[in-house]
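Just one protein chain is left out here, and the rest sit where they should.
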Amino acid sequence: MQEINRAALIKRASELLSDGTADRVLGWKAGEFDYDVTPAVFHSVEELEKDFVWGDFCGANFSKYLIKETQKGDGKVIVFLKPCDTYSFNQLLTEHRFDREKVYAIGIPCDGMLDITKIKSMADGVLSVKSEGDEVEIETLYDGVIKEKRENLLPDRCVHCKSKKHVSYDELMGEDGEVLDSGRFDEVEQIEKMTPDERFAFWQGELSRCIRCNACRDVCPACTCEKCVFDNPDSGVENKAAANSFEDSMFHIIRAFHVAGRCTDCGECSRVCPQHIPLHLLNRKFIKDINSFYGEYQAGETIGSRAPTVNYSQDDIEPSEAVERGGDNA
Amino acid sequence: MRKISIDKLNSLFSAIAENETLYLPVDTKAGAKFEKWHDGAVLSDALNTVRSAKDFFFPQTENLMDFKVDGKNIEIIDTREECEDFVIFGVRACDVKSFEILDRVFLAEPVDSYYKNRREHGVIMSLACTKPHETCFCGTFGIDASSPEGDIVCHMTGDALCMDAKTEKGKALLSRLDSLTEETDGKAVEEQKKVTKERLAKLPLASLSADSFGAGKTEKFFGAPEWKELSQACLGCGTCTFVCPTCQCYDIKDFNTGHGVKRFRCWDSCMYSDFTKMSAGQPRLTQLERFRQRFMHKLVYYPTNNGGLFSCVGCGRCLSKCPIQMNIVKVMKKLGGKEND
Partner (left out) sequence: MQVNEYKPLIVAFCCNWCSYAGADLAGNNRLNYPADVKIIRVPCSCRVNPMFILRAFQRGADGVIICGCHPGDCHYTSGNYYTRRRMSLLFSMLDYLGIEKERTRVEWVSAAEGAKFAATMNDFAEKVAALGENKRLEDLRCKK
């Protein structure tokens, strides 16, 4: 079987560029170090060979970039999608956010990315990070070479990976995986089991660190409003500053609510948070509630599905029952 | 120069805290953070804090004044109060330098009285770096991480903390601590500086040069075609500007409390779509323009207005926090010409 590595991806992308299928590639570009990989558009085989990279730090979800990229020119853009990215891809298509005809999607398998924060917490000065099977070799400035099991360096979203299956692509490289049951609601259940006072203390501790940089919103593939209510001076809630705990809570509650039913649980919000706020736990709470109140629903699983938040049935549970059940339904 | 044994640090901190509020970096779940000292607080081992030390003088949000409306009368309430003395321990060379950069903005006429108030009451105990990280490039801007500036310059030399007062404020504080400390010749410090300097010279970004940037280079870089490629992945979030020790843009807004108005200021970010928005709209319409603004300001505009001083200190926070890993080092390497190849 073909091994999916940098060379294989460049080869396939180059073929597609040469035969005229597409005229540019949305991919990951190498940085100064092994871990500072940036999303970039490549226009030629030369550019690909010079800077394209595929590895442990290619976590960025490209789906949202397609909205802007597909509006630039008539040609197709090649995009590489990991399984979790394909859900966002479908969800954006459901919401008619980009032209499917302008994209050539290549599904690529993913064994989970590495979390640079976890690596940096155990290494003093990271010079290089190399993966060898189940082991990661970290060359450091002051601690020599550290070897660590890969599974200990996965970010939370990969530890609780929901699916290795691609739900959308034009072409798949490598083999498709399965939808997984990796206990992604475990943490939500732990919080639900706390007393209200403990829950309040927990969330105040987390949300009070927010600096309102808006990275969670700006990276989120579900946050695609042309103008966010929090950026609109006429909305009465526009506030750039984390002025007090109320504003932190309001921003995160409203944001999570606005993406409820559309959030595919890709985990980008928690990945980018400079203050390491576990924002995915807000989104997962909504997903868990939606599943338990209105039946299992995975946003982005199919194109065109109607989200439970924009639907109803005559025998839905009452809000008063919902708050009782929310915690007990674990 | 005075010194104190490392295992007596707690008594040193408690002696400082007797008279002034003391802040120092401590470890939290989300990395190191400046916190108020309390008995038992442990100084963080981390190289630097996640948020910069600018917060002490230029907080993210502050109330400027209140308005009380009563019928046709508007009462203006000045909320300013004289700040109490405070001490910040463990500020790294890069962050100390950032205060100079902020001073040139806030202490130039018209003087920002809110900033000045805090600046006058803060005593900075800087701490020399011993293990700079791969993301550090303060040397590019002429900063020596092994011997920072500050009111009192501190060095951790294995078993002792050596302190050297550089200013009147620093001397006053250090002499108050005389009973706890002993005189030292500073040989250990020199020794350590040498080791650190060798380490600094070996850092991956040690050769990064800012020579091609600086005052008066606007025309050279403004129209550069590279901005397009550099800015294409930028999300337009404000992470880089908010963790940056030298970003000093702010917005002033009124908050309607329902029974009055609070006029406050808060950090703003040139990355935001509503930055410097006027009745005619936002002058920088695309993310490319906004992205360019940030780096041009650090590398060209600020030096132009401030005798060649760059407004980046090479702390490396943007390198580790940008969601898409685009940062000033990549910009300098791309635009800096052959010096950075």
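Chains: A and B, in written order; residue numbering restarts at 1 for each.
As a working rule, a residue touches a chain if its C-beta (ideal position, glycine included) is under 8 Å from a C-beta of that chain, and two chains touch if they have at least 3 such contacts.
Source: prediction; values computed, not measured.
A.B. asks: Just one of A:L81, A:C228 or A:A260 touches the chain that is missing; which is it?
C.D. replies: A:A260
A.B. asks: Decide which residue listed in A:V45, A:I146, A:L180 or A:A322 touches the omitted chain of the complex.
C.D. replies: Considering all chains, including the one not shown, the answer is A:A322.
A.B. asks: Quick one: which of B:N19, B:S113, B:S175 or B:T257 touches the chain that's been left out?
C.D. replies: That would be B:T257, which touches the missing chain.
A.B. asks: Considering the whole complex rather than only what is displayed, give the residues of chain B touching the chain that is not shown.
C.D. replies: Residues touching the hidden chain, for chain B, are 255, 257-259, 262.
A.B. asks: Which residue numbers on chain A touch the omitted chain?
C.D. replies: Residues of chain A in touch with the missing chain: 188, 191-192, 196-204, 229, 236-237, 243-244, 246-247, 249-250, 253-254, 256-257, 260, 282, 285-286, 289-290, 293-294, 308-314, 316-323, 325-327.
Everything below uses one rule, namely that only the chains that are shown with their structure count from here on.
A.B. asks: CA centre of chain A versus CA centre of chain B: separation in Å?
C.D. replies: 31
A.B. asks: Within the complex, which stretch of chain B touches chain A?
C.D. replies: Contact set of chain B toward chain A: 29-31, 50-51, 60-61, 131-134, 199, 203-205, 229, 232-233, 235-239, 241-243, 251, 253, 255, 264, 266-269, 272-274, 277, 319-321, 323-327, 329-330, 333.
A.B. asks: Using the touch definition from the top, list the residues of chain A that touch chain B in their complex.
C.D. replies: By the definition above, chain A touches chain B via 31-33, 35-41, 60, 65, 116, 120, 124-127, 141-142, 209, 211-215, 217-219, 227, 231, 233, 238-243, 271-272, 274-277.
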